[in-house]
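The other protein chains are all here in position, but one chain of the complex has been omitted.
For reference, chains read A and B in written order, and residue numbers begin at 1 within each chain.
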Amino acid sequence: MNTTGIVSRMPLPGPLPSSMQLNEQGRLRHLLTIEGLPRALITEILDTAESFAAMNEQAVKKVPLLRGKTVVNLFFEASTRTRTTFELAAKRLSADVLNINISTSATVKGESLLDTLRNIEAMYVDMFVVRHEASGAAHFIARHVAPHIAVLNAGDGRHAHPTQALLDMFTIRRHKGDFTKLRVAIVGDILHSRVARSQIHALNILNTGEVRVIAPKSLLPACVETLGVHVFHDIREGLKDVDVVIMLRLQRERMEAGLLPSEHEFFQLYGLTEERLALATPDCIVMHPGPANRGVEIDSRVADGPHSVILEQVSYGIAVRMAVMGMIMGGASGGGANA
Amino acid sequence: MNTTGIVSRMPLPGPLPSSMQLNEQGRLRHLLTIEGLPRALITEILDTAESFAAMNEQAVKKVPLLRGKTVVNLFFEASTRTRTTFELAAKRLSADVLNINISTSATVKGESLLDTLRNIEAMYVDMFVVRHEASGAAHFIARHVAPHIAVLNAGDGRHAHPTQALLDMFTIRRHKGDFTKLRVAIVGDILHSRVARSQIHALNILNTGEVRVIAPKSLLPACVETLGVHVFHDIREGLKDVDVVIMLRLQRERMEAGLLPSEHEFFQLYGLTEERLALATPDCIVMHPGPANRGVEIDSRVADGPHSVILEQVSYGIAVRMAVMGMIMGGASGGGANA
Partner (left out) sequence: MNTTGIVSRMPLPGPLPSSMQLNEQGRLRHLLTIEGLPRALITEILDTAESFAAMNEQAVKKVPLLRGKTVVNLFFEASTRTRTTFELAAKRLSADVLNINISTSATVKGESLLDTLRNIEAMYVDMFVVRHEASGAAHFIARHVAPHIAVLNAGDGRHAHPTQALLDMFTIRRHKGDFTKLRVAIVGDILHSRVARSQIHALNILNTGEVRVIAPKSLLPACVETLGVHVFHDIREGLKDVDVVIMLRLQRERMEAGLLPSEHEFFQLYGLTEERLALATPDCIVMHPGPANRGVEIDSRVADGPHSVILEQVSYGIAVRMAVMGMIMGGASGGGANA
């Protein structure tokens, strides 16, 4: 019995009772998915992140909020980039951090996922930051951890990547303020994207004026409209008058699976170029969760151009992760950095 | 000349002069083996661990006892699990921790073990936590390190795993108090187990009423009785009226080596089931150093059942390692957590 086995036999998580993520006082207990989070809570996370964003620009980028707490990065899927952002966020809150790459450790000895979890939680740790290739893995873990341990989903299969969506909302809010008047377009491989799924939920919870998805049929989930989005197959139509363009990363594996003809052809049809971007509003911002495939989903002139806020997203990602960790473990809110 | 070569040519360590582990004042200098440790010292370690166990249950699990000290995890044999417990223990004492996996680093360039040691000790480090597949490796290193550096054996070949035995003693003491009235049975592959060897020494030093080993002849060392144990080949006989059952992990490699017929047959003969456990005392505790092979040496119902204290062992392992590190490097004792 290996850890992948245990998880891949689980059903895909449907909508969850909010009690899965919130405690009896309505405070954040785990962060597994954006779906079902109250708007006030998302706003509180973004407000708390503001104070950490300010702190990150000071000379001493460290607060003692989580001193004596232990955060475990439990990565079943390698991602130095993502792991690094959580590691930095935890260290700047003064927590101790353990990085555990499961594929190369416990499972070698045939230990099951649950035994591994039980073991690490017995070491009096406070939070698991979980990345796993199987959808629902973070929920599975949250359902089984000890009561004093929190779970932060750092990406599970095609399902959810809530901190990415929150940092995207933070970025949009910083540039655009009010969501109710915005047109936001998400472009590319919606079907396989946990990022897109979480963004759509967040945008809708925040009452965004219009959420569009732009993709070929082969890269859209069935009944995508039920998520509350307008579907466009033509990028020129879809980009018209939008205030925010969110490009998704194209996974090369999709080509091999026959869902797409070639990178070149994808760029011809859905790549973001300066010319196409001109169809959006003049002060439109361009976002990407990174790492971008230049020349595949986005032209370098756009990725590095005046509308791009891609690197701001990375910066805000630290602040947003600090906010979530601080709220769950340290009771941070609003003026979290001053706690 | 590679590091394995140097060590495998060493003789197996026999009984050591206690001066190898203790300084002139009788204080702990290295921890290499349980054999030969004074009873009072073991008791002092367990007492010191009590205060750290209490601390680990508080909100801020950190003391400044080893601030400015550097602990180096020197692992010649990969073990994320074990390394993690030492890393956490050191961090909660505020030490700086370096993880060095030797098989993937210096030896690539052909540096000998001694050169590697000399190099790392020249960086003003304070402790080596050593795991090595060769019996005697930790002694070899202790014999050669600079006078200001301590060595903590985290498992050497079939020889010793002293912190595991200490955390086991801590667990037994918490549940049973006085050792002199206890019957303790160790079950499984005694022959290849550094854990069993250290446990037997610890139990005898603490004057345990009766220490039993239960195993087939092929998995017992020659003259095992000279270690001060009663030998049983029938698990039903051996478990009768015991207060503590310690299961060992069965290494699959033993099957390949022809020492055992099959996992299935081993479970039939020596696996711990609810029915067999009923032969022990009603409040018997079940221990395992982990990770357990469920269905091989232990039934899941027992591993997860009311008698199992397996996860407590993990928790206490942090406290016991903090105690040993604190006593060696920081002068901790008794009320160590308050130092």
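Details
Keep this in mind: contacts are C-beta pairs under 8 Å (C-beta built on N, C-alpha and C of every residue); 3 or more make two chains touch, one makes a residue touch a chain.
Predicted, not measured: the structure shown is a model, and the values here were computed from it.
From the options A:33, A:56, A:119 or A:153, the residue with contact to the chain not on display is A:56. The chain omitted from view is touched by exactly one of A:67, A:91, A:175 or A:254, namely A:91. Within the complete assembly, A:318 is the residue of A:100, A:191, A:318 or A:332 that touches the hidden chain.
Touching the missing chain, out of B:47, B:115, B:263 or B:304, is residue B:115. Against the chain not displayed here, chain A makes contact via residues 56-62, 78, 80-81, 84-85, 87-88, 91-92, 290-294, 311-312, 314-315, 317-318.
For chain B, the residues in touch with the chain missing from this view are 67-70, 96, 98, 100-101, 104-106, 108-112, 115-116, 118-120, 122-125.
In the analysis below, only the chains that are shown with their structure count from here on.
For the two copies, chain A and chain B, the CA superposition rotation is 120 degrees, given to the nearest 5. Centroid to centroid, with C-alpha atoms defining each point, chain A and chain B lie 41 Å apart.
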